[in-house]
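Left out: one protein chain. Kept in place: all the others.
Per-chain numbering from 1; labels A and B assigned in written order.
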Amino acid sequence: MSDYENATASQARFYALRLKPGQDVVEELRKFVDANKLKAVSIVSVVGSLTRALLRFANTGVWSEVTGHFEIVSLVGTIDVKGEHLHISLSDRTSKTIGAHFGVGSAVYTTAEITLAEFPDLDFRRELCPQSGWEELIVDKRQIR
Amino acid sequence: MSDYENATASQARFYALRLKPGQDVVEELRKFVDANKLKAVSIVSVVGSLTRALLRFANTGVWSEVTGHFEIVSLVGTIDVKGEHLHISLSDRTSKTIGAHFGVGSAVYTTAEITLAEFPDLDFRRELCPQSGWEELIVDKRQIR
Partner (left out) sequence: MSDYENATASQARFYALRLKPGQDVVEELRKFVDANKLKAVSIVSVVGSLTRALLRFANTGVWSEVTGHFEIVSLVGTIDVKGEHLHISLSDRTSKTIGAHFGVGSAVYTTAEITLAEFPDLDFRRELCPQSGWEELIVDKRQIR
């Protein structure tokens, strides 16, 4: 039998918000999720621009700050009660595109339009995975909606 | 109290469409949104390819046309009754990826498979933001569904 049989299918509730110049994307997402008591969130779409981002490039343990003017051309990931796992790609004035793990420490340039899905039938949490060595996503069926 | 408390949670209706060779992605999205009287749309996913795109790179006021053969590797943004805010990233035959603000003036190469969410409990509109100097997204609760 497949591990995947009878996976929990969830309904969803959707939210849309716009961030303003100077705001920190990850901090604002955290405030939004906390204020609305969301527990299992997926990014749907983010369009906007940044003047600063704190990025951790693949397989490096260190954070790099990039500054300039960047279009957000993708932002993907999940958010739970305690944390989030977000990756972003950013394009500059020459069209060059960079990407990385995305953390607290960004600043919106003009705007960030964010649409989110909350899954009321699921709970997201993270637990140390012995295979990866990181706290990784666990998807549970939510007991109380 | 957080600005974010009691944010409006919306249901969603989903649409899927395929564009054909030669079609203009933004023009077709506009026609689709108009024909179905959608008012608060988020891109969910777009996969496809282009032979031409009209792009505005970060923090430049000018549009650049790129031609060739490109895979669409991301397309993000929102669509309202009057306009849209879309960013795209495109990869070429060497895998090089560029990204930018995406406007009318593209041509589909082989296909563009698009999934959209309409939020019937929200209204999207844009209003001049004194902080950014651009018309920016305003999210309202929809009065009549």
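In this text, a residue touches a chain if its C-beta (ideal position, glycine included) is under 8 Å from a C-beta of that chain, and two chains touch if they have at least 3 such contacts.
Values in this document were obtained by computation on a predicted structure and should not be read as measured data.
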- Message: Using the document's definition of touch, tell me which of A:Asn36, A:Ser49 or A:Ser74 contacts the absent chain.
- Response: A:Ser74
- Task: Identify the residue among B:Thr8, B:Ser49 or B:Ser132 that touches the chain left out of the display.
- Result: B:Ser49
- Consider the whole complex, including the chain that is not shown, and state which of B:Ala7, B:Val25 or B:Val73 touches that chain. B:Val73
- Message: For a quick check of understanding: of B:Glu113, B:Glu127 or B:Asp140, which residue touches the chain that isn't displayed?
- Response: B:Glu113
- Absent-chain interface residues of subunit A come out as 2, 4-12, 40, 42-44, 55, 57-60, 64, 66, 73-74, 76-78, 85-89, 97-101, 117, 119, 122, 124, 129, 131-134, 136-139
- Item | For subunit B, the residues touching the chain missing from this view | 12-18, 20-21, 31-32, 34-36, 44-47, 49, 68-75, 89-97, 109-111, 113, 115, 118
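Keep this in mind: only the chains that are shown with their structure count from here on.
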- Item | Centre-to-centre distance between subunit B and subunit A (centres being mean Cα positions), rounded to whole Å | 19
